[in-house]
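Right, chain A next:
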Amino acid sequence: MLSEVVEALVFPGFLFTLGLGFLFEWIERKIGAHMQGRIGPLVTGPHGILQPIADFLKLLYKEEIVPTFGDVTIYKIGPVLYFLAPILGMLFVPVMGTRAVATFDLDVLFVIFLLAFSALMVVILSFASESSYTIVASGRLVLQYVSYEIPLVIAVITAAVFSGALSLAGVVQTQSNVWNVVYMPFSFIVYIVALMAELEKPPFDIPSAKTEIVAGWLTEFSGRSLAFLKLTKEVSLIFGGGLAVALFLGGPLGPVPADPLLASVAYTVYFLAKLLAVGLLIFILRTAMARLMIAQVADLFWKILTPLALAQLAFVILLRGV
Partner candidate 1 sequence: MPKIEDAFKSLGAQIDSSKPGLIILKVALQDLTNSIKTVVEQLGISHLSTMTGLDLGENIDVLYHFWKNDLIASVRVSVPKSNKHASSIVEIVPGAILYEMEVHDLFGVIFDGNPWMDRRLLLPDRYPTDLPPPLLKETKASEIRKAVGIER
Partner candidate 2 sequence: MNACSCNGCDIEIVAALTPRYDAERFGAVLVPSPRHADVLVVTGVASPQMKDRLIRIYEQIPEPKYVLAIGACACGGGVFKGCYNAGQGIDNVLPVDMFVPGCPPRPEAILYGIIKLLGKVKGNRKPS
């Protein structure tokens, strides 16, 4: 029983995800800076690696201003719920081996629910802090959410249908020799684009557009809640990326030595490598694009990505059926 708790709390669970979250935020800032010819964080820690942690800690002990006219209770508990969703999700992503920490049969559906839950939590949060900016931001959030949710779900379902299993562990097992992405490159692309929309990475960072509506739905948050919200953005990148790895890139599978302990280490290394690859892909795309207008985002998703995802699903069903 103890090893279950340790696994949940320390290794592939809570602390591991947090560490990865800070690491990936550092990678993102560094890559973004270097692509723009800058250096990025340098002073805090070796090559500025401790910069995200320093920002997080600084925000923790800053004063927290709670808007009186907003819905105060949701304003207080909201960030914590929003923070828990991806953390919980990470428990279902197989890291150490084909079985994740807490896998049960229909966890693909549960994972989709978690994705949807964190998106809607953002909308509730932005309504809770009643300022003219956040109301506008929530309008845009809903619009963006509606546009990317359908293709995202279709992409995930395609992978599950093809592997014939509704649990992530099952999907990973069927990919032992050939990764899913070979059969369904389009749904992988759709998944990545939809994930960037969910994480509000440019070109889809309209709800929290820095230059337009101040900080969008983040405007009213400060101190601890802001610290958690920023961290959640990174952690949900890890969760989303982990899902992409599990569904399309064969999870932690790869040539592995026999001895079980060494095997789990090798699995983790594969998983981290693939996760890093997905992360790099997103970071490079993020720096190379301008921000789209909300109407263009809806156009992009409804007119291009959804039919693409459906076509891919049909193709996979045909392939599977025959």
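The rule is simple: a residue touches a chain if its C-beta (ideal position, glycine included) is under 8 Å from a C-beta of that chain, and two chains touch if they have at least 3 such contacts; residues count from 1.
Here is how the candidates were picked: all candidates are chains of the complex that A comes from, given by their letters.
Worth saying up front: this structure is predicted, and the values here are computed from it rather than measured.
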{"item": "Candidate number, among 1 or 2, whose chain touches chain A in this complex", "value": "2"}
{"item": "Residue numbers on chain A that touch candidate 2, as the complex places them", "value": "29, 33, 36-44, 48, 51, 54-55, 58, 61-65, 210-211, 214-215, 218-223, 226"}
